[in-house]
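Here the complex is missing a single protein chain, while all its other protein chains stay put.
For chain A:
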Amino acid sequence: MIPVGFAYERPDTLDGALALLAEHGEDATVLAGGHSILPVMKLRLAAPELVIDIGRLAELDHVRVDGDELVVGAGTRHRTVESSEVVQAEAPLLAAVARTVGDPQIRHRGTLGGSLAHADPASDLPAAVLALGGTVVLRSPRGERSVPITEFYTGVFSSVKEPDELITEVRVPRTGTAGWAYEKFTRRANDWAIVAVAVVDGRVGLVNMGPTPLRAAATEAALADGAPIADAAALAAEGTEPTADLTATADYRRHLARVLTRRALTTAAGA
């Protein structure tokens, strides 16, 4: 469990981090909370030449309201997201989902931006931001751009983020009191979700139902057409491509998606 040797830099500013990233590109990896990248490095499944530690950049650690949006800095810890009164008031789904990540030790290290950037389809937060209809803000020395989360992911562990780009913040609409729910199905308390479903304001995000987090489009359309919850939830697995692994077959994942979507929609409806 000793990684291949690497260089380590901890820039003091975001611009410093971006300059390093621009210089080293794909030879570098970014370290925030480290709970995804460090195990992979220790197993020698990744061997970056340079690790750029952005974990202490204060510029990335903030929560604020900006017009109709809640803005969360990419370096904000899960623990902050779950306990922030602003997040709880403006996007309670996001706070609740953050609370289901790992255990308290992990949540004190892991960051929202890190979780989104890692692009693991089994992660909780990407699907939550997807359900919220959020936007990922990316920056590089070339400039800043905003990418709707619906266009962010391209596959397992991959996104449209360029090697010289960092996620700086995540913006989600202020959903306030709109009905929401998160149904996470695991074998053990700290496991990754076998399947999970995030629901807010009639939008449905699916965890682990394909190579990327997905929206249950057929369910959302049926709801928009006024279909009863049970009928809409029955469509939750349409268009998904879940994988099979030790814990689940693809069929089982589709079944769970339907069951969990029904439960989440029912909870969100306040029934």
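In the analysis below, contacts are C-beta pairs under 8 Å (C-beta built on N, C-alpha and C of every residue); 3 or more make two chains touch, one makes a residue touch a chain; residues count from 1.
Following the convention adopted for this analysis, contacts and distances are computed from a predicted model.
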item: Chain not present in the shown complex, as UniProt names it (candidates "Carbon-monoxide dehydrogenase large subunit", "Amidohydrolase family protein", "Tripartite tricarboxylate transporter TctB family protein" or "Allophanate hydrolase"); value: "Carbon-monoxide dehydrogenase large subunit"
item: Among A:L43, A:A58 or A:A269, residue touching the chain not depicted; value: A:L43
item: Absent-chain interface as seen on chain A, which is shown; value: 1-2, 4-5, 43-44, 185, 187-192, 194, 246-249, 252, 255-256, 259-260
